[in-house]
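What you see is the complex with one protein chain gone and the rest in place.
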Amino acid sequence: MENWDGKEGTSQIQFADQKQEFNKRPTKIGRRSLSRSISQSSTDSYSSAASYTDSSDDETSPRDKQQKNSKGSSDFCVKNIKQAEFGRREIEIAEQEMPALMALRKRAQGEKPLAGAKIVGCTHITAQTAVLMETLGALGAQCRWAACNIYSTLNEVAAALAESGFPVFAWKGESEDDFWWCIDRCVNVEGWQPNMILDDGGDLTHWIYKKYPNMFKKIKGIVEESVTGVHRLYQLSKAGKLCVPAMNVNDSVTKQKFDNLYCCRESILDGLKRTTDMMFGGKQVVVCGYGEVGKGCCAALKAMGSIVYVTEIDPICALQACMDGFRLVKLNEVIRQVDIVITCTGNKNVVTREHLDRMKNSCIVCNMGHSNTEIDVASLRTPELTWERVRSQVDHVIWPDGKRIVLLAEGRLLNLSCSTVPTFVLSITATTQALALIELYNAPEGRYKQDVYLLPKKMDEYVASLHLPTFDAHLTELTDEQAKYLGLNKNGPFKPNYYRY
Amino acid sequence: MENWDGKEGTSQIQFADQKQEFNKRPTKIGRRSLSRSISQSSTDSYSSAASYTDSSDDETSPRDKQQKNSKGSSDFCVKNIKQAEFGRREIEIAEQEMPALMALRKRAQGEKPLAGAKIVGCTHITAQTAVLMETLGALGAQCRWAACNIYSTLNEVAAALAESGFPVFAWKGESEDDFWWCIDRCVNVEGWQPNMILDDGGDLTHWIYKKYPNMFKKIKGIVEESVTGVHRLYQLSKAGKLCVPAMNVNDSVTKQKFDNLYCCRESILDGLKRTTDMMFGGKQVVVCGYGEVGKGCCAALKAMGSIVYVTEIDPICALQACMDGFRLVKLNEVIRQVDIVITCTGNKNVVTREHLDRMKNSCIVCNMGHSNTEIDVASLRTPELTWERVRSQVDHVIWPDGKRIVLLAEGRLLNLSCSTVPTFVLSITATTQALALIELYNAPEGRYKQDVYLLPKKMDEYVASLHLPTFDAHLTELTDEQAKYLGLNKNGPFKPNYYRY
Amino acid sequence: MENWDGKEGTSQIQFADQKQEFNKRPTKIGRRSLSRSISQSSTDSYSSAASYTDSSDDETSPRDKQQKNSKGSSDFCVKNIKQAEFGRREIEIAEQEMPALMALRKRAQGEKPLAGAKIVGCTHITAQTAVLMETLGALGAQCRWAACNIYSTLNEVAAALAESGFPVFAWKGESEDDFWWCIDRCVNVEGWQPNMILDDGGDLTHWIYKKYPNMFKKIKGIVEESVTGVHRLYQLSKAGKLCVPAMNVNDSVTKQKFDNLYCCRESILDGLKRTTDMMFGGKQVVVCGYGEVGKGCCAALKAMGSIVYVTEIDPICALQACMDGFRLVKLNEVIRQVDIVITCTGNKNVVTREHLDRMKNSCIVCNMGHSNTEIDVASLRTPELTWERVRSQVDHVIWPDGKRIVLLAEGRLLNLSCSTVPTFVLSITATTQALALIELYNAPEGRYKQDVYLLPKKMDEYVASLHLPTFDAHLTELTDEQAKYLGLNKNGPFKPNYYRY
Partner (left out) sequence: MENWDGKEGTSQIQFADQKQEFNKRPTKIGRRSLSRSISQSSTDSYSSAASYTDSSDDETSPRDKQQKNSKGSSDFCVKNIKQAEFGRREIEIAEQEMPALMALRKRAQGEKPLAGAKIVGCTHITAQTAVLMETLGALGAQCRWAACNIYSTLNEVAAALAESGFPVFAWKGESEDDFWWCIDRCVNVEGWQPNMILDDGGDLTHWIYKKYPNMFKKIKGIVEESVTGVHRLYQLSKAGKLCVPAMNVNDSVTKQKFDNLYCCRESILDGLKRTTDMMFGGKQVVVCGYGEVGKGCCAALKAMGSIVYVTEIDPICALQACMDGFRLVKLNEVIRQVDIVITCTGNKNVVTREHLDRMKNSCIVCNMGHSNTEIDVASLRTPELTWERVRSQVDHVIWPDGKRIVLLAEGRLLNLSCSTVPTFVLSITATTQALALIELYNAPEGRYKQDVYLLPKKMDEYVASLHLPTFDAHLTELTDEQAKYLGLNKNGPFKPNYYRY
């Protein structure tokens, strides 16, 4: 789940620069740190709503434990298989809010569109992912799974998956070495070779490229969810090195609108409340960037009675901000007066030390954008400033004159760090992933070449339609006469590709 | 100014079918009716806010009058040249809200990007068009102009233009024959041949195609604003018959968002109030279609305290409606209980006689969509129903049991018929047209082929930027470092083409 | 229909000062102007949505005409009895939106709570008033009626009432002398003496006090609707001169919230659009005063995308403005930057010449407050400024340097002058008046003394309940157990008197 408002710039991520680092293969024994850093997204801190059992956990590394599930299998590596029951409960709760996947499962009683599929996955391991994996299983696939982030795994969910027979290799608080070891355990198996990849961030794809390039001969396609991963795929494609079709599910309409606009509309309030207990009414807020993320933040804060200013570089988004009722300013013009600064740009150094110096006492600073470079947090690590951790994810940075600014999540993504993502949003992403896997796996020879594809609009529409029953929403059907008049197929797609929604 | 929410279907407009009708050339003397019907959009009724002088006008046809402007020219045909002063005042008022064109004029003091351009235009003739024409003049162009709609001409504005030397051929209430005669007078001139076309609806382009195809040898390009006209151009292009480059300004971002989302957000309230004086608070409304037009209508009505239901055929738009807080229903489910029905689909027969039969007493029915076929008004022309015109644009249709429904504008576009379009919206369209003309006129040989083009994103951004000063909005500029990080040029374009805004 | 936000100050209206002026009785012949000015509210200009017939009217004074209705009666004086049919249609339309009065009529088929009542009324004469009068008739009352405003009478409605037998004395464009003559004709009748007064502004009450004080012996009570009239009654009461009970219906909850908050929420948009066709999105607006009227204006403009600033003198209302998301400023701080200035204070000289001098070009200035003194319009009548009437109710005031400000309705009430009041709002007021008449007329001896009363809360609740069916709203009833728990009667009243809603 990454945010993107169209200005995201990850051009600094260079596959080329990283080639050599991967010649050193991680050994199972040595566990020395890999010289190559894992992708940024895989180390972003991540909060999870429900983690009942972590505090009492022992400190032994899962890699050193001998664990078996109740059926005697030990083809997994999780924190504590005994937590399976807790995890199962979380999964059951998630199932109730993921109607689309449950609908796919029901369908799968008749047909198994993924029969024969061997999927290796690398995503956040949460209850929602578990629902996805068990759905893929119900559709006929075999799965092996690792985590795409060293902090985000819910141990009890991983345990529940392991208990029900999924080879899962993930735990909360992996080291970098653990991270790659887990991925390797997913793909480097005797007698099993993946034919589909589901990736989030590109690390799994990268690993196979570097270590097991021959595997691609059997692989029918890659489904990638994240901005970063998609960017890497486009670069591979541009360089002529992409050797299987890939599906960019990040840019599907439903994902964009839900993960960005709607999800940020909800999570900005939640993130601010949980960290600061602030009152929104009457507060002056400046939101940097008016892409989908910024639009969501602005809408929510305005609705709750805040006075919102917007900064933008793009005149079209700027004009939208104006028409939506926000004063468009340069950050300098309002920096002395605002109570909250929120970055949503995908850019870097949007909030500089100079801005931070001029903020008023108690100003809250946080980031909803893409990476942790939007606020120049590094510039605050100077001797004259005192840092005081007042709560989890909340630092007071104190100036010599006593002025404090309240920095949230050290400038990392607020909604990943300090709020939870509604299951419903994750349901949309997970359903899109499942359909993309089905599409690529079943596509007739030649439909997809060695390139990066957007999800066919019809499937985007299908994902949406699977989520309508949640709202008890009733779609209207075209009559034959109307379909003819509009020149449309009655079952869609209903819009040209360039339609903006 | 036409609405379009992506589902518009004008496939019934067939160039092919109309070939023969144009062999009969209108004679200047005969004034017999042309057998060919003019385009639908050119006969839509059209209200204008300010028309001071019409009521006292005489009934003589302008074509029979001998008129001269104060400089002695008679190369025009308007209702009454003496109304020029009134029109000039309207133009001056409009200038105050069209800052972008005024900014272009200022620039033109140095360079004349349209020097040598001979533009023939066919658009609504309003104060805003006058500001555009006089701007084109200031940029160096010569212009000749006709009206694209037989009702929409503001006579006093046409007079003011004629007085200041523009050959304008237009008046309110033209006959079909007048319509073509006016167009012909624009292009069929001794010693003057157009090299640029600015069209709205495609009738002018069509006329030249049929009558003076050789003119295209000198024409550098066509700029077309309307859905209908763009559709015709794409058909020409598909048929291999488009012989000059054409610019589709209808689908530019700024036009789409302003003409549809923002403009409808404002005009739906205005249209309903002016016709019915209804109170919005607590009223139950069903909006058919959740494209840009529907989104605008829903947002405004919800904001004013109405309870809004939405119908949709497209599951993605449907899901957006849900997330935005609207119950998604089939029309049948709510038709008995709603106070207002608004169509915004671009489809036909969305509201059928059966629906109309089931509506409750006093239900208001109106259309904000594309054409007048969305409500099956024809089905109400049956003997058992009584029509009562209670105000201009407001009919009561009365059932035998006394039930009345309130039909606005006889099902034609409410915002064209019963409200006014804010000058600011028209300013955006006019600026886009001016820039498209400049682009096509100055494009180096070969940049544009015989095809239909979208406005380059950079120009779309430029139009937006020219309108920011109206809001005293201050754009942020990228630093060199940021531009590099994002991989963007500091001056834009700032987004990929598929960006949805 | 007057606005009031709690700060209204009519202390300048002095009964004492006006004593002498009324010794001169208007003669039917002389028609010379009375030296006493009629109340301010009776000369406020007033627009009416539907007036079909005025333009073609002859110029003869109604007082000089001999007219008879179809039943031969000539006990009325209206512009033109022949317009009765047009007026009847308007009344029928109004009936459809006044469900509460129609419900009272239905009830009246059984009981006639106003049997024997002789009501003399002085209100605006509109279709809605006609529905009220005919309801009072259905409830058993005899009525005689005059207009409370010299401009507001709808002639065709007055004709319809006269045709159906109501002695109505009113027309649009009365002189001051006509005004008092009409009132006199209502009360000064052989063989008929009123026993109830329904007044709007206090002029009728005043007239009887001065001319026919003995009439009060038979009068059971006064129902007064307006701020001004209520103020006069309280002054009479304080001076010990009020000799019958009076009901202040102005301060009933439903009237306050509807006439002010909700009605202004709707009419501010309508008034601005009809006069200026402006776009609301992105406009900067300052609203002076955050009482009910200001709250309504602010809510509507914010909802339509304007950026709204508020000025206030009361810290509680100011804090509400803050919490509702508006920047609280002094007018000076924003006067140079705003696009619109709206006064809603009830105060005077809120917008001074100094403010007007500093406004930017094209700034719109208007008044939604109580009287026309909020904007110091008089200060604009100086030689260096040019006034230009650009539309009805719209003046451009032009400074020597060319700056124009757009003054609406010459600073009088925008919503009375430039928009229409929804029938539904008027229905609430009319129903409240009817119930207040019934209450006073039927009250047992001694329940009401010679004082000014607020409507009993239970009747306020009853008015509200009569309007719920319009919204198909279903009220929940308390169970016996719940009523006991809450210590409430199941039928209300449900709130203590000080409850703020």
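The letters A, B and C name the chains in turn, as written, and every chain counts its residues from 1.
Keep this in mind: a residue touches a chain if its C-beta (ideal position, glycine included) is under 8 Å from a C-beta of that chain, and two chains touch if they have at least 3 such contacts.
Worth saying up front: this structure is predicted, and the values here are computed from it rather than measured.
Asker: Among C:K65, C:K112 or C:K348, which residue is in contact with the omitted chain in the full complex?
Answerer: C:K348
Asker: Of C:Q83, C:S152, C:T311 or C:Q393, which one is in contact with the hidden chain?
Answerer: In the complete complex, the chain left out is touched by residue C:T311.
Asker: Quick one: say which of A:R265, A:R327 or A:R412 touches the chain that got left out.
Answerer: Candidates A:R265, A:R327 or A:R412; residue touching the omitted chain: A:R265.
Asker: Using the document's definition of touch, tell me which of A:D64, A:D277, A:E445 or A:D480 contacts the absent chain.
Answerer: From the options A:D64, A:D277, A:E445 or A:D480, the contact with the absent chain belongs to A:D277.
Asker: If the hidden chain were put back, which of A:A103, A:V189 or A:M304 would touch it?
Answerer: A:M304
Asker: Need a quick check: the contact residues on chain A for the chain that isn't drawn.
Answerer: Against the left-out chain, chain A lists 49-50, 89, 93, 96-97, 262, 265-266, 269-270, 273-274, 277-282, 284, 300, 303-305, 337, 361-362, 390-391, 404, 419-425, 470-472.
Asker: Touching the absent chain: which residues on chain B qualify?
Answerer: So the residues of chain B touching the missing chain come out as 281-282, 302, 304-307, 322-327.
Asker: With the missing chain put back, which residues of chain C would touch it? List them for me.
Answerer: On the side of chain C, residues 6-9, 11-12, 251, 253-254, 256-258, 262, 311-323, 327-331, 333, 346-350, 460-462, 464-465, 467-468, 471, 473-479, 481-482, 485-488, 492, 494-501 touch the unshown chain.
By definition in this document, only the chains that are shown with their structure count from here on.
Asker: Using CA atom averages as chain centres, what separation in Å is found between chain A and chain B?
Answerer: 42
Asker: Please work out the Cα centroid separation of chain B and chain C, and write it as a whole number of Å.
Answerer: The separation of the two C-alpha centroids amounts to 41 Å.
Asker: Centroid of chain A to centroid of chain C, CA atoms only: how many Å?
Answerer: Comparing mean C-alpha positions, chain C is 59 Å from chain A.
Asker: Could you list which residues of chain C touch at least two other chains?
Answerer: Within chain C, residues 281-282, 304-305 contact more than one other chain.
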